[in-house]
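Take this structure, written in structure tokens, and hold onto it; I'll ask about it next.
One chain of protein is taken out of this complex; the other chains stay put.
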Amino acid sequence: MIPPDTTSKETTELSTAGDQSEETTEAAPDLSALGVREGAGHAVDVKDLHAYYGQLHSIKGISLMCPANEVTALIGPSGSGKSTVVRCINRMHEEIPGARAEGQVMLDDLNVYADGVDITAVRRLIGMVFQKPNPFPTMSIFDNVAAGLRLTGTKSDNLRERVHRALRAVGLWGEVKNRLNEPGIGLSGGQQQRLCIARTVAVEPEVILMDEPCSALDPVATLKVEELIDELKDRYTIVIVTHNMQQAARVANSTAFMLDGELIEHGPTNEIFTNPKDERTERYVTGKFG
Amino acid sequence: MSATRTVLPEVSTRRRRTDQVMRGSLVAATVIALVPLILILYYLLKKGVSAWGRSGFFTSDPNGNFFGNPGGIRSAVLGTLEIIALASLIAIPTGIGVALYLVEYGKQGTFAKIVRYFVDVMTGVPSIVFGLFIYIVLVLGHVGGSFTGWKGAIAIALLMLPVVTRASEVVLLLVPDSLREAALALGAPRWRVVTRIVLPTAASGLVTGSLLAVARGMGETAPLLFTAGATFVATADLGQQMNNLPVQIFTDITSPRAEIISRAWGAAMALVVIVLILNLVARLISRRSRLA
Partner (left out) sequence: MEASATTVPGGRSVLERSPAARLPDKIMKWGLTGLAGGILVLIAYFFIRLIGQSQSTFSSSGLSFVFGNDWDPAHSIYHGFALVFGTLITSAIALLIGVPVAIATALYINELCPRRLRAPLGMIVDLLAAVPSVVYGLWGVYVLIPKLQPAEKWFASTFSFIPFIGGGTVTGPNYFIGGLILAIMILPIVSAISREVIATVPRENKEAALALGATRWEMIRIAVLPYSRSGITGGAMLGLGRAIGETIAVVLVIGNAAVVGHHLFNQGYTLAAVIANEFGEAANNTAHRSALFAAGLVLFVLTLVINIIARWFVARGERAQRGATPGISSALTAGPSGEGI
């Protein structure tokens, strides 16, 4: 976890430097704005996960290892259960009435499904970016990014600092620094999604889950987000669900192929695409179905 | 690969407690909201049933006697049935008609928007004001007698109208356009499409809306106070003053006699039973057949 927030000289220098040099409206993502992070990254190890929607047995015993500081992509046809798996990692799956999950999801040595684990604490550690950008419509850009921080009672000076840093980190700062009080939904689709990522990043999770984050975006915005994901993995562990195989090829270190609630194959991305071991994987990646 | 020790961040007890307290108060508030209904039903049963048990409760009219048997509620029940029947006869076809206009012809046009808006606003008008309207126009004007049953029926019809219209409009809008278009494409004239296709498809929803409007109309007292008058005798003549349940109850409440108060409870229970049945039947019908 990063050290408690102090206005370290390094970061203030970065902030003021940023203010002066930002004449353009675009900026590359700059994760160093978030400051130094102590400790190694955290891996997500899913062990024998079963998920149900009422009676429907949707995920049938999946074990998946997502290494620390890497991007793991989940691909597969619609209905294969990719989103369900990811939603089980931060225990969002059980928010659906009648849905439940069994098994273990290890965040290093901590089992997220262990008895007595506080779900809200888990979700602070495991952030989520959704398919459709969902900034809070009644909140300004600033308030959106601050939303998670306010929940934990972050004090206002510290708050402002961290919001600015998060916006810098995702490369939105230049575009919004003069309109932080305007509504979050006034931004374009791609900007909104980066805003949501800033919101997620502001609370400093360990893992970021992304459920088809670019499927509602145009190609230019998609590339921006992918560029951001590439930066994000140095600091977080990322699990991304995608329909777009080219996207998996572009951003993911390893890729897992799912079909009908089962994990068919998981391996380094280029192997999955050029030399898959399972026949079903081969048929999917060559476009024969799905 | 060495496993890193993962520490779950603290969720402050303050947040946890706030969550529990607020959720608890939401539950509590819901329970509180249900209490009056339960209490009312309880007292209605407790005090009304004994009134029902008395002989002649439903078969005799109230009399104005100061002593002895105060009589039953026959004329009130009959009067209510007659007045509501006439009110429904006026309000339901008219309400459905206006709804048909809005859905089939007016649609989003300016005039239709104005009509829709004012019908909406009409639902917020206090029912006593409708009573005053009818009083001024019909009673003061001595149109066909002073207090009469049919004038009360018109007042009730006025307040049923917006309920019928709005409920019917919602239901008629649910009839898929594709049905209309299919019929029109077969060469059916518009009026036939409406009577043969649209209305039958929407029928159960229209019935539901009408039942709810009837239930509302039955419970109204104030408009009848200055239109239908107050009398004790049973009559089938809507051209006379007519007794009805709500006014009867209203008059009885302020009586010093225990038997009359008991009669009020019995009458109230009768009224509530009818209204609740209408409501439940309406909901059952709407639950059974959802359009699309």
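Labels for the chains are A and B, by order of writing; each one numbers its residues from 1.
Note that in this section a residue touches a chain if its C-beta (ideal position, glycine included) is under 8 Å from a C-beta of that chain, and two chains touch if they have at least 3 such contacts.
Quantities reported herein were computed from a predicted structural model and do not represent experimental measurements.
Enquirer: Tell me which of A:82, A:123 or A:194 is the one touching the absent chain.
Expert: Of the candidates A:82, A:123 or A:194, A:123 is in touch with the missing chain.
Enquirer: Going by the contact rule already stated, which one of B:115, B:179, B:207 or B:285 would touch the omitted chain in the full complex?
Expert: Answering carefully, the residue with contact to the hidden chain is B:115.
Enquirer: Kindly note down the residues of chain B that lie in touch with the hidden chain.
Expert: So the residues of chain B touching the unseen chain are 11, 15-16, 18-19, 22-23, 25-27, 29-30, 32-34, 36-37, 39-40, 43-44, 94, 97-98, 100-102, 104-106, 111-112, 114-115, 117-129, 132-133, 136-137, 140, 159, 161-163, 166-167, 169-170, 189-191, 194, 209, 212-213, 215-223, 225-226, 246, 249-250, 253-254, 261, 264-265, 268, 271-272, 275-276, 279, 283.
Enquirer: Touching the hidden chain in the full complex, which residues of chain A are there? Just list them.
Expert: On the chain A side, contact with the omitted chain comes from 90, 92, 95, 97-98, 120-124, 127-128, 130, 132, 134-139, 147-148, 151-152, 196, 199-200, 203.
The criterion applied here is as follows: only the chains that are shown with their structure count from here on.
Enquirer: Would you mind pulling out the distance in Å between where the CA atoms of chain A average out and where those of chain B do?
Expert: 53
Enquirer: Using the touch definition from the top, list the residues of chain B that touch chain A in their complex.
Expert: 1-12, 15
Enquirer: Looking at the complex, which residues from chain A come into contact with chain B?
Expert: 1, 39-43, 67-68, 107-110, 117-118, 120-122, 124-125, 151-153, 206
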